[in-house]
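With one protein chain withheld, the remaining protein chains of the complex are depicted in position.
== chain A ==
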Amino acid sequence: MYTHGTFVAQDTDEKSVPHDRDDDQSALPGQKRKASGVLVMQSHDDDNDNNQHRANELLQSLAEQIQDALNVATPDEAVQQCGQAPLRIIATHPDKVLELAHTKLHASPFQSVPLHWRRLFEEASLHKVAKLLKDRALRVHPEDRAKRRRIDNHTAVASHSGDWLLGIVEVLDRGISLSGAPGRKYVFDGIFEQLGEHIANEATPDWTCFRIIKPPDLKSTHPIIRKSGPFDHETFQEHLRIDCQPVIITGAIENWPARQLWENPEYLLRHTLGGRRFVPVEVGESYVSDGWSQRMMPMRDFVETYLLPDDTAETGYLAQYDLFAQIPALRHDVRIPDICYSDPPPANADALRTAGLSTVEQLDEPLLNAWLGPKGTKTPLHTDPYHNVLCQVVGYKYVRLYPPSETDRLYPRGVDEKGINMENTSRVDMSRLWSLVHDSLAEEVDQENREFPLFQEARFVEAVLGPGDSLYVPLGWWHYVESLTTSFSVSFWWN
């Protein structure tokens, strides 16, 4: 049974036995160490042995906890529908079962992924983690080099330059993200919690707060109206009844801990297991541009590669992602605005045409999304089948909104070559037609106007959102968003 903070005394005989110093203190490569920080890696043999023993005990304990949880299976459980062949080898060959489940998950129609394949993927992920933990525990043990060599040859752990913990977190995060953890969420949560405690004393890099330079004021003839808030949902409902228009509410999120805590990227690192938690990042200019892709990477890699540098080869955006479900600690930094509980008025004829509206379900609770990215992220002009509040926490964003009545002037796309319906997105490239921070090329502007002649006539409103602003976007309103600085926003969708 793993107990926190105990050190196992070492026999003095062992002091003089040299053992391999492979990097098993879960220290991240290349990190700067704070001068005053107490690190796990010490020059003193005893402490090193103690910490290795602590690590070993934790690894064993976690492996056992997972095993115990996995042993609880019911005969009529969904996963049985996968058939016995995968279940027979899931404990001994979790990688092969993961491959099978991964393929089956990608074979399902976009809308409906069968529960039994999700369960299989989840289950196989946990089996793989248990295996990795056990193998790692054996490696940490200073004796038995022969066993360790054998394990080295067989363990399929992604190489993460010596950070064994990263490999395990990757399997866990992919397990959750691809399966949705329909059966064992509590096991994943428990593992992350204990791992978090284990690395609590790990040194963190010397990062400073995000450098945010306030952009020049937007002088607009069509600004979005601003009102000073916060509003309770009844007051807001009255506002909507009178006039269902976009509005920027100031002062509504002052009580969010996020307002103070999120300015420092180190905070993010601390709550993502030293930046090891894997998050989905969109790489590319925008989701309609060539070469755009999504991939999962450790939070630390995202921050270091795409967020902190002044100039990056490509744009990386942690966009439209429920980071709060993955990292419960961050959920406590925000509060669902009261206005999300108001009843919006029924949609008018134009808004009823909003793409996706007919298939969307009634939400019991608002959907949260995090939007964290550098300067220059562009979300193309599009609609959502929900009412939306976009709360700006860090940095500045330019927003332009067109009402649903202008839809025919905005050239919605059709079905793309893969058969995906893209009619919620405009064909017009807004980023070419507007700029605050760089001049649009005259030829590009001309080209867009030639291709989309009606677009120039469409009426719109615009604004720059700054920290503390909350923007209400009614259902079906077209919106274009471009970040003017490093930016961290949270959106709430409701209906």
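As a convention for this text, contacts are C-beta pairs under 8 Å (C-beta built on N, C-alpha and C of every residue); 3 or more make two chains touch, one makes a residue touch a chain; residues count from 1.
One rule holds for everything that comes next: contacts and distances are computed from a predicted model.
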item: Hidden subunit of the complex - UniProt protein name among "RCC1/BLIP-II", "Peroxisomal membrane protein PEX14", "Vacuolar protein sorting-associated protein 35" or "Golgi pH regulator B isoform X2"; value: "RCC1/BLIP-II"
item: Hidden-chain contact residue, picked from the options A:P86, A:P205 or A:G229; value: A:P86
item: Among A:D232, A:E314 or A:D416, residue touching the chain not depicted; value: A:D416
item: Chain A residues touching the omitted chain (full complex); value: 83-86, 88-89, 92-93, 96, 100, 102-104, 106-109, 178, 414-419
